[in-house]
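Every protein chain except one is present and positioned as in the full complex.
This part shows chain A:
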Amino acid sequence: MNRSFIAQNPSVLWFIALLGLFTLAVTVGSEAFGTGLISTSMVKTLGKTLCLCLIAIAMDVVWGYCGILSLGHFAFFGIGGYAIGMWLMYARTEGIVLSSLSGQAIPSTAQEISDAIGNQIFGVVGSSDFPWLWAFADNLFLQLLMVVLVPGLLALVFGWLAFRSRVTGVYLSILTQAMTLALSLWLFQNDSGLRGNNGLSGLQNIPGFETASQADISLAFFLGSALALALGYLLFAWIVSGKMGSVIQGIRDNEARVRFLGYRVEGYKLFIFTLTAVISGIAGALYYPQAGIINPAELAPIASIYLAVWVAIGGRGRLYGAVIGAAFVSLLSSWFTGGGAPAIDLGFYTILWTDWWLVLLGVSFVCVTLFFPKGIGGLFDYLVRKPS
């Protein structure tokens, strides 16, 4: 990244500066810092929101810039969450089992310990054996590698098959959605090896940091999420601002023309699809330890559709638009569905926002699509007149 990259993209500098200020403000206000202006649960919500912003910019690159309306990126997000969740759950259960067995006169064998851990984790789905999926669950490094490799490989294979056959537009969207649905349904099964609909839980407890308070842990994850968002933003801004950005926007606007210019479109789509899947996986791996639990419902197709809605409302084809959309809509969503919004009594009918929020969201989505195709981010165009 040379100087001209930042110079040519002042919005990147603005974004990083604002993110830095926001991070500083939350840190100072957090319970971990001592002021306690912002509750620990709020820090977690904000940290999770930053992860959602990260997957939103990935979605913006793949959809807003490259024109691939993927309805499957939340699957990659979920896979990242499961991958880190397996280690978190294994390592914590191992710690509990070891400490409970330590009092015995005869030391337990490795097999007994393994059985005890298996029983703890899989007893809920009536099993005690470790499925092959958990082969690396005891190794943090390998499991972190899975966070990147599994979404990356899945995207690579899926993308290679789809793009090579020149599946585009709505058909590709349907395929990605089918992939998400299949993955979610598989995870729901008790014999999937990932605890069926129970999912993985207790992820907020970080092994090795048993003495640390949730206030400290939440702040650490918040800072980690902010850093990941900043790095992800820089990476994507660099990619879309250069010649790569030209080519992928060309693919979005006229795929055939790009092909006749001599570019192998499939390779570009595969690169973007896979890279954004990997970033989505990383975002998920940061999100779920803050959420504390992951279950197959998180990977339901609707989640990926929400992702597209965030990006559309925020403004496609501009990274800060995706961030605004994801932050604005997801925070608003938790305010409305969390009972934060006051019910409106019309006399003959009471609008309960837990029921009506989705309707409001749907209406806003339609309005944005019809009247503000550039989304909220488009408002910045009125503020900043580009020199022509």
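Throughout what follows, a contact is a pair of C-beta atoms (placed from the backbone, for glycine too) under 8 Å apart; a residue touches a chain by one contact, two chains touch by 3 or more; residues count from 1.
Criterion: contacts and distances are computed from a predicted model.
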Given that one chain of this complex has been left out, which of "Probable cysteine desulfurase", "TOBE-like domain-containing protein", "Urea transport system ATP-binding protein" or "Phenylacetate-CoA oxygenase subunit PaaJ" is its protein name according to UniProt? "Urea transport system ATP-binding protein"
Among A:Met244, A:Ile293 or A:Ile376, exactly one should touch the missing chain; which is it? A:Met244
In the complete complex, which positions of chain A touch the hidden chain? 239, 242-244, 246-247, 249-250, 253-254, 256-265, 267-268, 271, 388
